[in-house]
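Missing here: one protein chain of the complex. Every other protein chain is in place.
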Amino acid sequence: MTATETAQTSAPGSGTPGGTPKGGIPSALTAGHLKPRTPWLILVGSLALSAIVFGVLATGTGEYNWAGALIVGLIVYAFAVWLFSYLVEGRRRATDRLVTAIVTGAFLLAMAPLISVAYTVVSLGLNRFDLEFFTSSMRNVTGEGGGALHAIVGTLLMTGAAAIISIPIGLMTSIYLVEYGRGKLARGITFLVDVMTGIPSIVAGLFAYALFALFFGPGIRLGIAGAVALSILMIPVVVRSSEEMLRLVPNELREASYALGVPKWLTIVKVVLPTSIAGIVTGIMLSIARVIGETAPLLIAAGFTQSMNYNLFEGRMQSLPVYVYTQYANQGNPASAYLDRAWAAALTLILIVMLLNLAGRLIAKFFAPKFGR
Amino acid sequence: MTTAPAPIKAKARLGDLVFSRSAVFAGSMILVALAAVAIFLIVQAIPALFATNEEASILETNFWSYVGPLVFGTVWAAAIALVFAVPISIGIALFISHYAPRRLAAVLGYIVDLLAAVPSVVFGLWGIGVFAPAVVPVYAWLNEYLGWIPLFGGTASATGRTILTAAMVLAVMILPIMTAICREVFLQTPVLHEEAALALGATRWEMVRMAVLPFGRSGIVSASVLGLGRALGETMAVAMVLSASQVVTFELLTSVNPTTIAANIALSFPEAYGLNVNVLIATGLILFIVTFAVNAVARWIVDRRKEFSGAN
Partner (left out) sequence: MNFKRFGAPVAIAAVAMLALSSCAANEGGSSSDPSESASTLSGNLVGAGASSQDAAQQAWIAAFQTANEDVTIDYDPSGSGAGRETFLEGASDFAGSDRAFKDEELEAGGFAKCAPDTSIVELPLYISPIAVIFNVEGIESLDLDAATVAGIFAGTITNWNDPAIADQNPDVDLPDLAITPVHRSDDSGTTENFTEYLGATAADVWTWEADGVWPIEGGEAAQGTSGLVDTVTGGNGTIGYADASRAGDLGTVSIKVGDEYVAYSPEAAAAIVDHSPLAEGRAEGDLAIDIDRTSEEAGVYPIVLVSYLIACQEYAEADNVELVKSYLSYIASAEGQDEAASAAGSAPISDSLREQVVAAIDSIQ
C-alpha cells in the first residue's frame, strides 16, 4: 500500500503524468510492482525532457542535435527507471530494470553503426545493381558499363576451395580437441589455433604466394594460392567456434550413447555432431564471412584480372573484395562509374553471404535433432 | 572427459581407429601450417632485424626503433576497440538471446551474422565517408570541455580520422563475429538451469548473472580472442580511416596518431623494394609474436577459471 502511494506521489513530480491508478482498491498481486505501462511513460518523459533541454541549447547554435538528444534521453531513462523501481519495487528489481535498459541500450547503440553501414551499402549499391553487372566482366571496359561476373565467379571458386580445405581440417581438429585431446598436443594445438587467429591477412597472402612461388617459379598467381591464403585465415575460426559448440554438448548424451554400446566414433557422428550442428554451421558461416571479404591476401596471391577465369589452377583470378578495392582506389574517368561498381560489388558480396547463410540454416535444420529450441 | 577408467579396456574398432587418427592428423595439419608460416616469416625477417638505415631506406635508425611505435599503435588500437566491443557485444548477444521477443531475435541474429561479411574495404569507405565526419563535433566538444584529461588533449582533428575513430570502426567490424559466438553460447545455456533460477524467484538479470554468464564465460573469452585477433590484424579499414604517423601518443583526438603494424604493411608494401620488403615482413613477425603473447595471457585467464567453464 505504501509502495503504491510512493508511485502515485512521485509520478507527477517528475513530469510523467500517467502512472496514477484511477483510484479503486489496490490488488495484492500488483502491489509492489510498477504498472506495465509506467516504464514506457518514463521513457517518453525522459525523451521529452532531453528534447526540451537540447531545444534550449539549440537556440544558441541554431542546429538541433537529434543524436545527442536521443542518447541523453536514454541515459535519463535508465536512471529514472532505476530510481522509480527502487522506490517501488526494491533494489533487486531496480537492478533488473537498469540492466534491461542497459542491454537494450547497448543493442540500440551497436545497431546504429551497423545499420548505417548496411544502409550506405544498399543505397549506393543499388545504382548499378542491374543485369549488365551480373552478365559481363570488366574485359575491354573503360568508364561506364561493365560488370563483376568474373569477380563473383572468382570469389565463389576461391572461397569454395578454401572451405573445402578448411572445414574438414577445422572440424576434425575441434573434434580432436574436445573428444580425444589430452595432454600437451591438445594444449599446444589450442594455443596455436589462438595464435593463428592473429595472423595478419596480408602475411597469409605473402606466405601463400611464397609457397607457390617455391614450386612454380616467381610471379605465379593462381586462384588456388588465394584459396590457401584464405584457408589459413579460415581454419582457426572454424576450430574455435566448433570447439566451443562441441564442448556445450551435455556429457549425459555421450554417456547414454556409450551405455547403449555405441562406439565412440558413431557417438560423435550420430549424437555429438547433430546436437551441436546449428552452432557449428553458424561458426562455419561466420568463418566464410570472415574470409570472403578479404582483400590484401587475394591481391597478392591470386592477382588481379579483368577477364573471366574458371580454372583455380591456372592463371590469375579476380575476386569481389579486390574488385571493390581497385575500383575505389584507381578511379578513372568518370569517377562515379567506378564508385557505383564498387558499391554494387560490395552489395553483391553481402547478398552472396546471405544466400550461403540461408543454405547453412536449412542444412542445420535438416540435420539437427528435433527437440527443444 | 569421456574415457572410462583405465582397467576396463574397450574393444578396438576400425571405425574408432580411423576416426581418431584422422582427428589427430587434422590437428597436426594445423601445427604444420603454423610452423610453415612461422618459418617463412622468420627466414624473411632475419635480414631485416639487423639492417641499418643505409641498407633499408624505410628505417630511420634501426629496425627496433621502427617497429616500436607500430607495436604500441597496434596494441593501443586493438585495446580501445575491445573496450568498446566486449561489453556491447555481450549486451547485444544477451538482448538477442534473453531479452528480445523470440521472433524479433531470430531476425536480429540473422542481420548481425550478415554484417560479419561486410568486407573491410567497405568499413573503410564507410569510416571515411560517414563515420569520421559525424564524430568531428563530438571530438571538438570532448576536446574543449574534457581536454584536461590527457586522453582528450592536444588539438582536435578537423577531419575526425583519429585513432579513436579507427578503433571504433574496428569495434564495429568485430562486433558481429563476437556477438554471434556469444549469442550461440548463451542460447546453449541449459533451460533447466534458467528455469531453476527463475523458480527460485530470481529476476531476469539475476538469472542471467547466475546461470547464463558463468555458463558462457569461456565462450565470451573465445569470442574476445577472435575479435582481438581480427582487431590486431585488420589491414584495410585502419589504413583507410586512420590519419597515420609513426609516433607514440595517448592522445585520442588529434590528427597525429600511432599506426598499426598491419595497416603500415598495407601502406608501405606496394612501393617497397629490396630490404624494405624484409623489414615489413619482419614487422609481420612481430605482430605474430604480439598476438602470441596476448593469446597466452587470455588462455591463462581462462585456464584459471576452468572449473566454472560450462556444462560438464
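For clarity, chains are labelled A and B in written order, and residue numbers in each chain start from 1.
Everything that follows uses one rule, which is that a contact is a pair of C-beta atoms (placed from the backbone, for glycine too) under 8 Å apart; a residue touches a chain by one contact, two chains touch by 3 or more.
Bear in mind that the values here come from a model prediction, so they are computed numbers and not experimental data.
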Option touching the unshown chain, where B:Val18, B:Ile46, B:Ala158 or B:Ala296 are the choices: B:Ala158
Residue, one of B:Ala244, B:Ala262, B:Ile281 or B:Val294, that touches the chain absent here: B:Ala244
Selected residue (touches chain absent from view) among A:Ile152, A:Ala227 or A:Leu312: A:Ile152
Residue of A:Gly55, A:Gly90 or A:Gly143 touching the missing chain in the full complex: A:Gly143
Chain not shown, touching residues in chain A: 132, 134-143, 146-147, 149-150, 152-153, 156, 217-221, 299-300, 303-308, 310, 315-316, 326, 328-333, 335, 355, 358-359, 362, 366
Positions on chain B where the hidden chain makes contact: 58, 128-129, 132-133, 157-159, 161, 239-240, 242-247, 255-256, 259, 266-273, 276-277
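The rule is simple: only the chains that are shown with their structure count from here on.
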In the complex with chain B, residue positions of chain A that touch it: 92-93, 95-96, 99-100, 102-107, 109-111, 113-114, 116-118, 120-121, 168-173, 175-177, 179-181, 185-186, 188-204, 206-207, 210-211, 232, 235-237, 239-241, 244-245, 247-248, 250-251, 254-255, 258, 263-266, 268-269, 278-279, 282-283, 285-286, 288-290, 292-296, 320-321, 324-325, 328, 342, 346, 349-350, 353-354, 357, 372-373
Chain A-touching residues of chain B, taken from the complex the two chains share: 1-2, 4, 10, 13, 15-16, 18-20, 22-27, 29-31, 33-34, 36-37, 40-41, 44, 87-92, 94-96, 99-100, 110-123, 125-126, 129-131, 168, 172, 175-177, 179-181, 184-185, 187-188, 190-191, 203-206, 208, 218-219, 222, 225-226, 228-230, 232-233, 235-236, 261-262, 265-266, 269, 281, 284, 287-288, 290-292, 294-296, 298-299, 309-312
